[in-house]
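Quick one: the structure is below, and I'll ask about it shortly.
One protein chain omitted, others in place.
Labels for the chains are A, B and C, by order of writing; each one numbers its residues from 1.
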Amino acid sequence: MIIVMNPDATQDQIDNVIGMIREMGLKEHAIQGTELTVVAVIGEDRKKDPSIFETLPGVSKAMKVLAPYKMSARELHKQTSTVTIGEDCVIGGNALQVIAGPCSVESEEQIVNTARMVKEAGATALRGGAFKPRTNPFSFQGHGEDGLKMLAAAREATGLPIVTEVVAPADVELVSSYADCLQVGTRNAQNYALLSEVGKQPKPVLYKRGMSMTLDEYLQAADYILAAGNENVILCERGIRTFEKFGRNTYSIAAIAELKHRSHLPVVGDPSHATGHAHLVTPAARATIAVGADGMIIEVHHDPAHAWSDGAQSLTPKQMADMMPSLAQIADAVGRSLAIPQHA
Amino acid sequence: MIIVMNPDATQDQIDNVIGMIREMGLKEHAIQGTELTVVAVIGEDRKKDPSIFETLPGVSKAMKVLAPYKMSARELHKQTSTVTIGEDCVIGGNALQVIAGPCSVESEEQIVNTARMVKEAGATALRGGAFKPRTNPFSFQGHGEDGLKMLAAAREATGLPIVTEVVAPADVELVSSYADCLQVGTRNAQNYALLSEVGKQPKPVLYKRGMSMTLDEYLQAADYILAAGNENVILCERGIRTFEKFGRNTYSIAAIAELKHRSHLPVVGDPSHATGHAHLVTPAARATIAVGADGMIIEVHHDPAHAWSDGAQSLTPKQMADMMPSLAQIADAVGRSLAIPQHA
Amino acid sequence: MIIVMNPDATQDQIDNVIGMIREMGLKEHAIQGTELTVVAVIGEDRKKDPSIFETLPGVSKAMKVLAPYKMSARELHKQTSTVTIGEDCVIGGNALQVIAGPCSVESEEQIVNTARMVKEAGATALRGGAFKPRTNPFSFQGHGEDGLKMLAAAREATGLPIVTEVVAPADVELVSSYADCLQVGTRNAQNYALLSEVGKQPKPVLYKRGMSMTLDEYLQAADYILAAGNENVILCERGIRTFEKFGRNTYSIAAIAELKHRSHLPVVGDPSHATGHAHLVTPAARATIAVGADGMIIEVHHDPAHAWSDGAQSLTPKQMADMMPSLAQIADAVGRSLAIPQHA
Partner (left out) sequence: MIIVMNPDATQDQIDNVIGMIREMGLKEHAIQGTELTVVAVIGEDRKKDPSIFETLPGVSKAMKVLAPYKMSARELHKQTSTVTIGEDCVIGGNALQVIAGPCSVESEEQIVNTARMVKEAGATALRGGAFKPRTNPFSFQGHGEDGLKMLAAAREATGLPIVTEVVAPADVELVSSYADCLQVGTRNAQNYALLSEVGKQPKPVLYKRGMSMTLDEYLQAADYILAAGNENVILCERGIRTFEKFGRNTYSIAAIAELKHRSHLPVVGDPSHATGHAHLVTPAARATIAVGADGMIIEVHHDPAHAWSDGAQSLTPKQMADMMPSLAQIADAVGRSLAIPQHA
């Protein structure tokens, strides 16, 4: 940490800052500049709040030097981690995975048929929501355990592993007993009780970035899962909230590259939620691969106009199939390949 | 809902839209303009997703006409609701309440003494965190039930009712058994499982706005609590996330006035979290009263430099006491008064 | 400036950074921490770009220590500056000024009558636009010099000094020959050619914050005016652009307090543009005074529904008159007073 004094700070004020640093069990190093003094803190101060120094007289500001996240940091774990969903869907290796499916599981027929269609188009995992976090309390909230059973039937029929959201700590055990990968959604991105709970079970976690989380906050929150014992965390950029109005969110594509830079965890994109409109999904999906993601999660529905949720941003299976060859070619351009679905 | 067709939409496309409206059990009214056609939907379409129409050929956009929230809306409940914390702390009436106390409950001595000091300064309720949602998993997470007992001791000593945060559905019963008012924090503002759970217990809920929630989303989420049976909801603007860097958040003061305009629920401000720096708290607290809030929640610590969390934004009891006369005078300027603490 | 090395930076990389610092004519001080090395730069590095160091191998990040603005900083100019518009309207002293009038000057009759009404209500200066920066090129762009003449007639009739916007460097001389104070609007807040030009003429400048400018950027840009020789700069918070949708902008009220903290220049608020809706203007105006502004600029129109621009956010003269007593009382609560219009 670096503590910047005011230009007119007195020696007593500087000494007071130094006293506080020592009280914390840390050491200091004061540097007299031409206009002002800065005091560097020596030692592991990751858990200390720099703003506490700003309460002291004569202090202008205090700034962190160490990255606040630790377990998710690439610094101490140079090799990119891989996370395997089900048996074959390895995220973080050379091959890129496309996780596809509807927003909501509506019926067994719907999900089994959709699973067949997305697999045919090239998906290597199936997504589908059984527990839905809906903005409006009177909207459809998902089929719950029945939905999980429908997903299991789709896995049975196609061999695709299943990724599904969990919205409450109390449901983690249940969802974990069916799913191959648990999703934590953007609205629960700082629901630390849920993060800790998914950290205690063995299935991988696809953990979406909160819609207004900085990367520092995101990686610290990922540390909640890792610290609870689960190292199989997949990060996901799904669009952030900004002043823009044309899409549902603003797709911060460079965050994918920066997360890869800072963290050893694999990173995927979600071009469906990031844009909110079907006509933008294919361009955004291509950009996702181009920027270096390890894969993506997309919404596909056989009849978007009748989807129970998120229809406007769902591709049809045909639109997905039409898009896939371009993704394969872009993967090749960046030295990667597109994973090939295993036959059931 | 209003559906706007493209200028070159065909009659078949318009008929298709009309078919979809009728399929939903609603009626339509098409209007031929000079450049394009719009189709108005007649009926209760609050739960229908307008973007679904944007998946249909020939549609330019679809826009909601009805406010998406219902139970929290002033439209159907003209009278401002009042919510009573403990026995005497009525929020939403003419008298404005100041809820004060430390971010974290650190020890019984600390919280009892602070309670005495904030009461002396004019607080009518005590805040203090026993369960803390911390950005970093390795930071202090609160004393849990022991912290609740310390809060109860402070209530015993001063008569001040206690407001404290709950961060997980599983803790709601426990926290409710001690607290006079449950707080749901900004990180859990879209944790619908938690909102439903606090909606099922009888204590009032101080429900903070999510840091990137629109007012439409916020009031819909408040409906989760109301729909679960708890009508004692207090809204709270605590700063939003924007590009600004000088404070911890951007205090959206006009949101307080707009929430009062749209909703019958009482609204308080949180100038501490909204600004993040002690030197901004008094000005922001004054603005909170001036803009028409029903009160505020502020952080006060007897020794901010040694606070276990949020020290930089904590007032000392003396700073609070110095501020209160100006709040009383501003309350008078807007036709309100400042509540007087009851003697224990 | 502080340069933070990577944990695994080599001595050669550190030496390279030191070489670059010396090449700039500055000195360095390297501090070996437990996890990494930081290098402090000693000397006036205000004009050096910290990110340049981030291009060097082994560097994690570089951070400014000195505030980047200089002439507008309070550090070197402890006393709050006052700026006088016309003869009597002193901004930055104990008395608070209310500048009021329509968005656009529509006709001589309109502006003269409005001037009389706002003066009657308590305004001490008249605002009105003759050159309008409109979002749409086909909207009314103002009466130009004719509008300036109408403003002069209103000054003649009431004694109120006039504040009016200038949108192009070529118009500065003309506008300056009529106006008592030149306004630079939010869309031109980083139009440095215009800032330099208004800095070369003698009339005060009411300089609005850009809608997505940080305070560091805003004060540096104010330095353009000051550096060109004009010290009579009034800062103005007029709302920033965020994800919020209920108002035209988000009124960042704490920015007013922070600007007063960092700069010696007087600061006013613009509750009309900051909110965009008449029903929010009075609450926001009250908050403006409560938070410590030196005054405000508001839009008042005798018939908002027929205003040529910004009708939705205009108060009527009666609404303004109704609001003023509460502003006076709030001013008193914060140790200020409301200025009294001089009789013509």
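In the analysis below, a contact is a pair of C-beta atoms (placed from the backbone, for glycine too) under 8 Å apart; a residue touches a chain by one contact, two chains touch by 3 or more.
Note that this is a predicted model, so its numbers are computed, not measured.
Any idea which of A:120, A:146, A:173 or A:244 touches the chain not displayed?
Going through A:120, A:146, A:173 or A:244 one by one, A:244 is the residue touching the chain not shown.
Give the residue, chosen from A:91, A:163, A:312 or A:330, that touches the chain omitted from the document.
Selected residue, touching the omitted chain: A:330.
Using the touch rule from the top, list residues of chain C that touch the missing partner.
The missing chain touches chain C at positions 20, 46-47, 49, 51-52, 54-56, 68-70, 133-139, 167-170, 187-188, 190-194, 196, 211-212, 217, 220-221, 223-224, 227, 241, 276-278, 304-305, 307, 309, 311-314.
Identify the residues of chain B touching the omitted chain, counting contacts across the whole complex.
Residues 2, 4, 6-7, 29, 31, 33-36, 38, 40, 42-44, 63, 65-66, 75, 241-243 of chain B touch the chain that is not shown.
So which bits of chain A touch the chain we can't see?
212, 214-216, 240, 242-247, 250-258, 261, 274-275, 279-280, 283-284, 286-292, 326, 329-330, 332-334
Everything below uses one rule, namely that only the chains that are shown with their structure count from here on.
Go ahead and note the Å separation of the Cα centroids belonging to chain B and chain C.
That pair's centroid distance is 30 Å.
Find the geometric centre of each of chain A and chain C from their Cα atoms only, then give the gap between the two centres in Å, rounded to an integer.
Those two chain centres are 39 Å apart.
Could you say which residues in chain B touch two or more other chains, in rising order?
Within chain B, residues 212 contact more than one other chain.
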